[in-house]
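Okay, so here's the structure we're looking at.
Removed: one protein chain of the complex. Kept in place: all other protein chains.
Letters A, B and C mark the chains as written, and numbering starts fresh at 1 in each.
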Amino acid sequence: MRTAIIGATGYTGLELYRILSRHPGVTITAVTSERYAGKPYSAVFPSVQSARGLLLESLDRDAVADKADIFFTALPHSEAMRVVPGFVERGKYVIDLSADFRLSSPETYQRWYQPHSAPALLGAAVYGLSEINRSAIAASRLVANPGCYPTSIILPLAPFLRDGLIALDGIIADSKSGVSGAGRSLKVQSLFCEASENFKAYGLLSHRHTPEIDEQLSRIAARPVSITFSPHLVPINRGMLSTIYLTLTEPMDSDAVYGVLQRCYGSERFIRILPPGTLPETGWVRGTNFCDIGFRVDNRRLILVSVIDNLTKGASGQAVQNMNIMLGFAEDAALDQVPLYP
Amino acid sequence: MRTAIIGATGYTGLELYRILSRHPGVTITAVTSERYAGKPYSAVFPSVQSARGLLLESLDRDAVADKADIFFTALPHSEAMRVVPGFVERGKYVIDLSADFRLSSPETYQRWYQPHSAPALLGAAVYGLSEINRSAIAASRLVANPGCYPTSIILPLAPFLRDGLIALDGIIADSKSGVSGAGRSLKVQSLFCEASENFKAYGLLSHRHTPEIDEQLSRIAARPVSITFSPHLVPINRGMLSTIYLTLTEPMDSDAVYGVLQRCYGSERFIRILPPGTLPETGWVRGTNFCDIGFRVDNRRLILVSVIDNLTKGASGQAVQNMNIMLGFAEDAALDQVPLYP
Amino acid sequence: MRTAIIGATGYTGLELYRILSRHPGVTITAVTSERYAGKPYSAVFPSVQSARGLLLESLDRDAVADKADIFFTALPHSEAMRVVPGFVERGKYVIDLSADFRLSSPETYQRWYQPHSAPALLGAAVYGLSEINRSAIAASRLVANPGCYPTSIILPLAPFLRDGLIALDGIIADSKSGVSGAGRSLKVQSLFCEASENFKAYGLLSHRHTPEIDEQLSRIAARPVSITFSPHLVPINRGMLSTIYLTLTEPMDSDAVYGVLQRCYGSERFIRILPPGTLPETGWVRGTNFCDIGFRVDNRRLILVSVIDNLTKGASGQAVQNMNIMLGFAEDAALDQVPLYP
Partner (left out) sequence: MRTAIIGATGYTGLELYRILSRHPGVTITAVTSERYAGKPYSAVFPSVQSARGLLLESLDRDAVADKADIFFTALPHSEAMRVVPGFVERGKYVIDLSADFRLSSPETYQRWYQPHSAPALLGAAVYGLSEINRSAIAASRLVANPGCYPTSIILPLAPFLRDGLIALDGIIADSKSGVSGAGRSLKVQSLFCEASENFKAYGLLSHRHTPEIDEQLSRIAARPVSITFSPHLVPINRGMLSTIYLTLTEPMDSDAVYGVLQRCYGSERFIRILPPGTLPETGWVRGTNFCDIGFRVDNRRLILVSVIDNLTKGASGQAVQNMNIMLGFAEDAALDQVPLYP
């Protein structure tokens, strides 16, 4: 199968290249960039010298549509919704990594972003949290790949929501992200000297990932859920950790909590439930598609801790996992990395 | 006045040296270390070449007691309680940076640490949170210098507890500390390759700073308070940030919250209330005794965010502030640093 | 005395503020910025909340010239030479931190930068390497503050050049700089994710600091010197280390080398000659105006190693040192920082 990376010169674009270039079932046939069109991909990212022959091209939807069967759109929100419909109309497989197709309601999208230019597609897009929506993803042609924060929060919460084990009020997710989550665009706060030897909170009570999280949690709980979500910036390149505070409806002990997680995820390739007493670290999943989950419980107080690599399971890795599901490849094809530690 | 640093070769010891060596009212007359006794202080910490003539000595309580009037004890817990009584008996001023005199009850101490060898002194020690206990500190000869985590949590909470503005149940402090908080001792988790490009939670529901926090908050609230405290490790040398989740008893807006903080701390030299909309970053207080406090409020949900330099306001800076209060120096003597940014 | 910081919103501008705000003999009366004009200085740099009342203003040379007696120009090269002449004509003291007045020849300047718009001033400017040109600085109204790389290279070399102890051919300076040397402007290579967990060389055989280094070394040696200068980028905020490879004309031992350095710099406040066997680290001078020098010698092979904080001795600290010399303040006024370690 031929694949194209639309918007290939950001960090998620490069991460897609890293993974897809080792995939036995696909070939990268096009990479696009407005800014660097005409240059070899290896001139923008010299780490991939193997891509010397791959030229970046400006996005001409017709031309590029002929070149590939599967499209990964790694564009900023609002740009994605302008190009995705064209690929969908041509019957292509599309995995969109932006926020544009993650919310089911155009009104909600408009409230947090701007008016939506392709509202009709919102209903067709499947939310690509692989372990939660696997069968719908398998039947879909358009997957809205989840945000990194939502992935790190929804995966650990889902089993407890489904089984009705926790109070729906007062859920708090205190999340911490590496700097690559802000992308490769030029912002003062992304400068080395601003982020290094520094730590901060941002977007409290107002981050755009909040409606995405609430919508998915509500769907899983089959009741309205609205959480408090607090993002923070950690001076690391890759990695995301969410500390999630819950109140159990009935007291549980460690074994019981472990059992809930294990029953839900025990057979999953990319979710690792850590033994009671072990809390995950972002370094343990570096460069992989794993989500590691640990916890601590005391009577009715339950704290879940999850870690992912924000560029892999939080973006491009899960995107490839979704492609594997859509197209019937082995779900871990090209995703069998061992964590790079240290 | 002559001062001694007992346990001078850890990071808090060095930070005491950094501050005290610029203090107009005191002279450092003794520095102790068992491991490096006999060496010049500058051989252990070459950054302070000015200390070439200052020799580290083994702790002989009688000998060292003759050399100074003020003692900063920067020893591990359980070691401090063995040497502090001797200095107190001799009528010296003692500021202890360990955990040994922070809890008022020997039973609580024993539950979290071990049996206490000087329980009689627990009642005499004043908890040295400068802005909260200023007058008691001024009248004291033995100050138990607060832990870094408790400082970062109690200072922002105090005004709301005092005025009864928040629910006492369900308070959560999600705290993040730089690596210097673990000291200079050799542990695998303190190695560069373990901490760098990594982030983790630890000690959830079981950290030893919890009883200290609860005791002080209960005193301020005049009612029992027990919070959920979650420490995390950030790959920075210095800096600590606490994100504190509260439920207001009545809805408040930003101006009202700002007013509460400003009324309590508006005239404090070392507490900076940030304007509404601004959240603090650890880098903004680097190398200083400041505690910066910001917040975000939505109806009854209030999130406070505080930052300190864990080695300064979180340890040695506050210790010197307490000395200044005890001895009638200007409270900011030797503490007038401007943050080192970047 | 009233001082103005022209171009106050870069890192050297902020470092000037950090130092000058504690200077007993001067008051900061103006800070300029085109981009942030009208904003409080504390809005750009919230670490200095004390500067809430200080408003950034657009650079109107006449207006600002009335406000101060001493001008620190911290502008990009080519902009500095357009504003400095106006201040000089008005009889102001000017310390220029750009490259615009460091080279004595307009032709050399043009070859490495562009045509010079104020060539007449090149002869009037004194090269502000404080320890080398102290008396000329004291008599000057216009000081060209040295680059960070040249400072770290010329200081250790000068004693050996003066005494004719080394071969003038084949000198190599392999230098490593922290990221703040690139300033606060938005460049991809200054992003956290590009610089962190990364290391590189750049500008080999072509860096613009080379003619500045060669001119000063030639002046000291009284013969033409041309070195090989290789800059590298280290993932730290502050700090610069130069490893300098020399061939002695006659073999020397450690004591002899130490003697040469000690005789030259033994009484200097800001140059610390480390004892034989000790090599300096950038962390040992963090936040200070020190230059630490160590070495290793074997027969005729001599390696000098120097460290500075590139923003302090490498820029704003030395600028204030020069102001102190020009105006007769104590040379270490406002520069008595103790290194911030760790």
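Criterion: contacts are C-beta pairs under 8 Å (C-beta built on N, C-alpha and C of every residue); 3 or more make two chains touch, one makes a residue touch a chain.
Just so it is clear, the model here is predicted, and its values are computed rather than measured.
The hidden chain makes contact, of the residues C:Asp60, C:Asp163, C:Glu197 or C:Asp253, with C:Glu197. Contact with the chain that does not appear here is found for just one residue of A:Ser152, A:Asn237 or A:Gln318, A:Asn237. Annotation for subunit A: contacts to the undisplayed chain at residues 11, 14, 17-18, 21-22, 45-50, 180, 196-197, 237-238, 272, 274, 278, 280-281, 283-287, 292, 336, 338-342.
Interface residues of subunit B with the unshown chain, by the touch rule above, are 11, 179-180, 184, 186-188, 190-197, 235-237. One chain is missing from the display, and on subunit C it is touched by residues 170, 172, 174, 176, 178, 193-194, 196-202, 204-206, 228, 230, 232, 234-239, 241, 243, 245, 279-283, 286, 296, 298, 301, 303, 305, 307, 342.
Rule of thumb we're sticking to: only the chains that are shown with their structure count from here on.
Centre-to-centre, using mean CA coordinates, subunit A is 39 Å away from subunit B. Residues of subunit A in contact with two or more other chains: 193-194, 196-197, 235-237.
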